[in-house]
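This report concerns only the one structure given below.
Just one protein chain is left out here, and the rest sit where they should.
Chains here go by letter, A and B, matching the order in which they are written, and residues are numbered from 1 within each.
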Amino acid sequence: MRSRRLREALLGYLLVLPALFLFALFVFYPFARNFKLALYQTPPYPNLPSKYVGLHQVGQVLTSSNFVESLVTTLLFVVLVVPAGLLIGLFLAVVAQRQLRGLAMYRIIFSSTVVTSVAVSALVFYSLMNPVVGLLPWLGIEPHPSVLQSTTWALPAVALMAVWQFVGLSFIIMSAGLQSVPEEVLEAARVDGASSWTVFWRVTVPMLSPTLFFGVVVATIYAFQTFGQIDILIGYQNAAYEHVNVLIYNIYTTLTYGGNPGRAAVMSIALFLITLLFTLLQLRFLERRVHYAR
Amino acid sequence: MSRSRIAMAVAALGGSLVGVMAAAPVVSPAGAAALPQCPTAALAKAKGTVDISFWESMNRTNGVTLTKLTDQFNASQSKVHVTLVDQNSYTTTWAKYQAGLSNGQLPAVAQLQDVQLQGAIDTQSILPAQSCINATKYKTSDFIPRALAYWKVGGIQQAMPFAVSNPILYYNKQAFTAAGLTPTKPPATLGQFVADAAALKAHGSGVGLKLDPWHLETWLATANTLFVNNTNGRTARATKAVFAGKNALKVFTDLDQLESSGDAATNPYQGPDGYDNLLGIGSGKYGMSIDTSAALGTIATLLNNGQYPNVTLGVGSFPVLTTKIKGGVEPGGSALYISNKVPPAQQAAAWQYIAYLDTPASQATWAAGTGYIPIRKSSAKTATVQKLWTTNPGFKVAYEQLVNGATTPATAGAVIGPFPTVRTAELTAEKNMYTHGMSPAAALKTLTQQVNAALTSYNERLGVT
Partner (left out) sequence: MPGRRWRLVARYVLLTVGAVLILFPLYMTVVNSLLHANELDRQPPLFFPVHPDWSTYPTAWNVGNMGTYLRNSAIQTVIIVVGQLVTSVLAAYAFAFLRFPLKRTLFVVFLATLMIPFEVTLITNLDTVTSFGWYNTFAGLTVPFLATGFGVFLLRQAFLQIPKDLQEAAALDGYGHWRFMTRVAVPLARPALAALAVFSFLAAWNQYLWPLVVTGDNNAIRTVQIGLKQLQGSQLQDFNVTLAGTVIAVVPLFILLVVFQKQLVRSLTAGAVK
């Protein structure tokens, strides 16, 4: 008996080992080391030694105008993308909900943007917004400087692209959620004389709230992690770069162009904590209002 | 002690002191480290051929001439063999060099851009050319003083200049005539440049104003104005910006006026690399533009191939800030650095190759093949170069600019660790003026703050504050 238990335990550890080893090496060790990196000031050239400066670097980075602007840009971006992305997805899901003829095709179209990768969506919108080959001049929009190089319009342009790309995922999530709202309940409410609007707000939305909550969490994380689109649509060499310099992009440029891992480490910890904070806040305030069926 | 004993002691002491001083290596004023030795002995002892690699940053056309010179070098002796590795651009070479600092893969010779000078020194991975100059008793009197002076920091020649250029004025003589200007007298000062631009604009063309921070610095150099402290970073490490003053304000104000009056079209979005200001001269859009002398070869060929009948290309010197101050045009371009991370024999071999590339004959071939300035005065007298200058007198302009004028720390150029960041700040200042309507004084103030911040942060990270 004893040896069987022992063998089972050993087998258990053995099976868990590959994943655990990979996590230890590529997730936990880097996470811990990040804190150490944040405390060391790295020299401009990789072959020179780093200097321990403790929290001085942390304070310096967090109070620098570059970081603060980056943080504001990131938050602005999240505000532009999350509500719009979720609401459009919800709207499309509601409209495509019924078992009607031909709706399968519409559903595929609405989910299609989920398979457009980062680079594809960015290029698609780059071609639309380019001042020479794009559509904007035809629409009468010919600002100088062009939209993608404008310090005011670059961020909304990237946000528009991010919303478009997110709508596919949003639609899928909302559709799945709507499917869990029993048709009978909706019918009952309608038979009782409630208008579609009331049905929607008083019945559908509360029953949809776990999904909405999930959607908000997913959308926020997506917005915080948006990187490739900015790199392709705007890029480091662009005049408008500072106005789309969200935190994750800032971390990348600090690391690769600035050669400053210490500073990048501080910013990545900040981004991690902010994302965590948002998720916890959402858990606290939003989950309270979620109606669970059982 | 008896007098003779004392005398003998003093003599012995004095003699030994002299002996010590003679043997002591040269101490650089800017740093505490002594000048390392050039390992010529290791090269002499090496058996067989020493293979070295050279990371060069030239484009394909210039690469052809470089290959020719390198083949000549390899064929002329059997001790050293050089393999060219084309990195295609200064940025790539520098990026690879930095990667090489951590993975250990560095070449014996690297062609680094002018702005990387202090950075290269700070990587502590280069063998100063001075070491080998001393060891081989190399004579430098034939070099154009300012070309050497740029790359001399702390009294030590850090690298040898190779592909040197400076900004010159390109203009269309026919456009000048049409605007009522004398085609043989291009503007000699910034003030005249602004005035002529207005005339050109009134008659259909205008000026292509390239946003290139190098031009800003050159205007200051022509007014003998220092850019940073500690003698432009040459006697000690630079710690703050000192350029903000009457001269800098004049440059900013004049440029701003050029742009806001519409006389000049600028390129704030494409960046210096993407701007077709010179092609605009061909198409008639611009009557003149300032750009690097290194582009002259390409542009001259392009504009003379018959496609542009309304263009006669003229070349003038860089319009100085003012003739009242004796300054000079600072050099730019790139130099050859020896890495101290390769075996000693390779380092000495690298010096032999560099010395070959800088002989009068090589420089003559190089100048004729690429349009870079021949940095040896005797190269200028060779038939090759004379022929080049007769066929296209424009090439002579850059040379004369470098020879004439004063050679002072201001005209030698600034030595700054975080130069790339400083250049970006200069670009931002210009963009702020042209696209965000910032006043020249405010732009200058912001620029000064940014340069100071860059210097402070860099020095702090390096641990030398």
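One rule holds for everything that comes next: contacts are C-beta pairs under 8 Å (C-beta built on N, C-alpha and C of every residue); 3 or more make two chains touch, one makes a residue touch a chain.
Worth saying up front: this structure is predicted, and the values here are computed from it rather than measured.
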Selected residue (touches chain absent from view) among A:V78, A:L92 or A:L155: A:L92
Contact partner of the left-out chain, one of A:Q57, A:S70, A:S111 or A:S150: A:S111
Of A:Y45, A:F77, A:Y126 or A:W153, the one touching the omitted chain in the full complex: A:Y126
Listed residues A:L48, A:L62, A:I141 or A:I172, member touching the removed chain: A:I172
Contact set of chain A toward the excluded chain (per top definition): 5, 8-13, 15-16, 18-20, 22-23, 25-31, 33-34, 37, 91-92, 95-96, 98, 100, 103, 106, 108-120, 122-128, 130, 132-135, 137-138, 164, 167, 169, 172-173, 175-177, 179-180, 210-211, 214-215, 221, 224-225, 227-228, 231-232, 247-248, 251-252, 255-256, 261, 264-265, 268-269, 271-272, 275-276, 292-294
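By definition in this document, only the chains that are shown with their structure count from here on.
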Length of the line joining the C-alpha centres of chain A and chain B, rounded to whole Å: 46
Chain A-touching residues of chain B, taken from the complex the two chains share: 98-99, 101-102, 119, 122-125, 268-269, 271, 417-418, 431, 435-436, 458, 460-463
In the complex, chain A residues that touch chain B: 41-48, 51, 145-146, 149, 151, 237-239, 259-260
